[in-house]
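For this view, one protein chain was removed and the others were kept in their places.
Labels run A and B following the written order; every chain starts at residue 1.
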Amino acid sequence: MELPNIIGAGLIVIGAGYGLGKIGSSAMDAIARQPEAAGKIQTAMIIIGALLEGLAFGALILGK
Amino acid sequence: MDKLINDFSFGLFFWQFIILLVVVFVLGKFAWKPIVNALEAREEGIADALAAAENAKREMANLKADNEKLLVEARAERDALLKEAREIKDQMIADAKGEAEAQGQKLIAQAKAVIETEKAAAVSELKNQVSSISIEIAEKLLKDQLADKEAQSKLVEKMLDEVKLN
């Protein structure tokens, strides 16, 4: 693995981590505001997280 | 990416394809469909049973209300009947009483009439007898005392007085 790839992977992870953090915090806010909708919010959160994860993994694998 | 393409094995892909097809179709026919249908049927059954229970409950309530109404009606009817019966009874008693009284009165009147007639008959017979006896006596007396004219009339008078006293 060469240096540019490693830096790219790091950037991907930073971006993905930031995105996941946003998703998580928004979901927490939403759950705190509407605890009765926690199940639905969690499912939506997991789906968005999975989409993001797919993107991140795709980038990591394409770059490898 | 190179590594991924390099790792791609057509054989494994082929087998996975076959196996997935088998799982989807064979298991679909013999397991997934029956399971999903059964779950649905059960859910429907539960929903139906709940609805039926609800219906039965409602019907039960209706029935109860009906029963109560009937009961009230029956009670009212019974009361009415009893009242009527009592009235009839009273009437009957009153009627019977009146009739009996009238009958008694009639009987008494009849008896009185009979007694009156009997009495009249007896009196008239007595009178007849008395008169015949008087005649006989008079005859005898006449026979006896016709000789004595004065004595005769005196006797007749005396006897008549006696008869009057009777």
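For the reader, a short list of remarks on this structure follows.
Assume a contact is a pair of C-beta atoms (placed from the backbone, for glycine too) under 8 Å apart; a residue touches a chain by one contact, two chains touch by 3 or more.
In the analysis below, contacts and distances are computed from a predicted model.
One chain of the complex is hidden; its UniProt record names it "ATP synthase subunit a", one of "ATP synthase subunit a", "Molybdopterin-dependent oxidoreductase", "Cytochrome bo(3) ubiquinol oxidase subunit 3" or "Peptide/nickel transport system substrate-binding protein".
For subunit A, the residues touching the absent chain in the complete assembly are 1, 6, 9-10, 13, 16-17, 20-21, 23-24, 27, 42-43, 45-47, 49-51, 53-58, 60-61, 64. Annotation for subunit B: contacts to the undisplayed chain at residues 4, 6-17, 19-20, 22-28, 30-39, 41-42, 45.
In this text, only the chains that are shown with their structure count from here on.
In this assembly, the C-alpha centroid of subunit A lies 90 Å from the C-alpha centroid of subunit B.
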